[in-house]
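Starting off with a structure, shown below.
A single protein chain has been omitted; all remaining protein chains appear in their positions.
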Amino acid sequence: MLVYVAKRLVFVVPVVFAVALVCFLLVHIAPGDPLVSVLPPDASQALAEQMRKAYGFDRPLPVQFGIWVWNAINGNLGTSIASGRSVTEEVTRAVGNTVMLAVFASLIGFMFGVMFGFLAGYFRDTWIDKLVTTISITGVSMPHYWLGMVLVIIFSVQLGWLPAVGAGPGGWSWDWEHFQHLILPAVTMSVIPMGIVTRTVRALVGDLLSQEFVIALRAKGLTEKRVFVHVAKNAAPTAIAVMGLQLGYLLGGSILIETVFSWPGTGFLLNSAIFQRDLPLLQGTILVLALFFVFLNLVVDVIQAAIDPRIKRG
Amino acid sequence: MSAVADDLVRLAVVDKARGYWGSVFRRLSRDPVSVACAAVLLLIALAAILAPYLHLADPYQGSMIRRLRWIGTPGYPLGTDELGRDMVARLIYGGRLSLFLGLFPVALAFTIGTTLGVMAGYLGGFVNQAIMRTVDVFYAFPSVLLAIAISGALGAGITNSIVSLTIVFIPPIVRVSESVTTSVRSLDFVDAARASGAGPFTIMRVHVLGNVLGPIFVYSTGLISVCMILAAGLSFLGLGTKPPEPEWGLMLNTLRTAIYANPWVAALPGAMIFIVSICFNLLSDGMRSAMDVRS
Partner (left out) sequence: MSEAEVLAPAADVGGPQQPLLEVRSLSKHFPVRGGFIGKAGVVRAVDDVNFSVDKGEVLGIVGESGCGKSTTARLVIGLIDPDAGSIVLDGEKLGTTLSLRDLRRRVQMVFQDSYASLNPRLTVEDSIAFGPKVHGVSADEARARAHDLLRKVGLDPALFADRYPHELSGGQRQRVNIARALALSPRLVLLDEAVSALDKSVEAQVLNLLIDLKEELGLTYVFISHDLNVVRFISDRVIVMYLGEVVESGPVEALWADPRHPYTRALLAAMPSLDPDRRTQEAPITGDPPNPIDPPSGCRFHTRCPYAEAVCSLRSPTLFATGNARHAAACHMVDPASGHSKAAQSSAGELPHV
């Protein structure tokens, strides 16, 4: 298994490099002057040149890429044009919020997803199954940003129970004043992963239960509880893998929910970076998010290998 | 030849063989859920296509005194939006763009993705590595992030949205195509075809394509709802359709601030996206079941 892990690790390196390249290229093929948001419209040529030099935009592209990568490895992602702060600082502040939101949403989604999935798998083709399948399809088909709006309408506008925007005053702390801001966005974000996990677990459990080895186990006289444990153990690797993937998607795709709820996370940062044409911030944020995703996939693969005896043997 | 004549099999019933797609269609039409979804989609699609002939109000014409009327106001069955435009008209006209943005990128990605995937799967070797490794790089990005990044880079607009969405959906289709092609390629009848002296492109066309298009197609239909939601999401962020074009995602964006004044009208466009999306998903699931059973 160590061999498998080693192979996976080695493979990550070119992927990371390619990701960085794509990030860089994406941002630099954008039409328009990167400095347009900072320079006053009547700035002189000399001033423009000076600013350009300061940000390094006058160098040829491959050189810019090299410098950027080198700095990134050393932890320096450049300076945000719009705010003047270091990109690393901005991203670090935002990442914590996004991670918290994503993890919370994942937990909710995973919990309910597994529960529903097992129910549906065990009671296949009954009304329970149909109900669960409906819930899961609803979850997957839901435009989550719309759901966010609807929840805000119900719980903030009409009922006034929960706040609609933001993450609470000041920095984060684990009190109700802050926590209440987390509820609506997390629930909204949990719906799609819940749908996917439900569907996956249902298929897995249903398949496993109909396989002959389960019939053999029951014939052997194993109690239902033991059969359940067996099924759970077999289903675990895939379920975890799916959830890990979903967590990755949540991290990378949180921008829509964060926009609806004005949640101060990386998605929100991305949004402002795009509209302010803040290239360094944009590059840095996309890079960090993509890398998160890559490493999360790696972790999921490794965990799966650890649990699944078929991969363990190499 | 008498020994062979003895072996001639006689059948009591001569039943002309029916095509595979014929039986799939029949099975599909017997599933009430699939039929219902298909009907709903057809209705919405027809309304969208025939919009100019439906005697609707002008979707671009607003009036500041008639802003945000409630649902059920006489003359405005579904209310008006933040600029006083009739919601019924906006929704139906909006359907045109929204449906188009949901279907067209997937169709494009299907064509490109299947070609690349089948080639990668059948030809193997260097071609396979080149295509699949490139796809892997794109897989390193979560799709939402990729779509937003590309759209962010290219700027807002319908064409750019289409480019961005197509790029996002090509990798999964390539993956599925390659996987299905590889498993078909290992079957004996492909070897038999090679043994007949046929070249790789003939074999891909005659033997491989027919056997892989089914699963790839069903998979792709499952992507339509995701594409719709993503397209609307892009517009919601301001990266897709530009105002004043009616499009459900953009409408959600501009009506957002109105949720305090008139929440139900503000929620309408999203409801449309939801309905269409769920119908596509259910239909796609129905197709998958219909194709699973061998007669």
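For reference, chains read A and B in written order, and residue numbers begin at 1 within each chain.
Keep in mind that, in the parts below, a contact is a pair of C-beta atoms (placed from the backbone, for glycine too) under 8 Å apart; a residue touches a chain by one contact, two chains touch by 3 or more.
Computed from a predicted model, the values in this text were never measured in an experiment.
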item	value
Omitted-chain contact residue, chosen from B:Ala193, B:Ala258 or B:Ile275	B:Ala193
Where the missing chain touches chain B, by residue	1, 3-5, 7-9, 11, 14, 16-17, 20, 187-189, 191-198, 202, 206-207, 210-211, 294-295
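Heads up, the rule we're going with is that only the chains that are shown with their structure count from here on.
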item	value
Chain B partner contacts - residues on chain A that touch it in the complex	15, 18-19, 22-23, 26-27, 29-32, 137-138, 140-147, 149-150, 152-153, 157-158, 248-249, 251-253, 255-256, 259-260, 270-271, 274-275, 282, 286, 289-290, 293-294, 297
Of all residues in chain B, those that touch chain A in their complex	136-138, 140-145, 148-150, 152-155, 225, 229, 232-233, 236-239, 252, 256, 259-260, 263-264, 266-267, 269-271, 273-274, 277-278, 280-282, 285
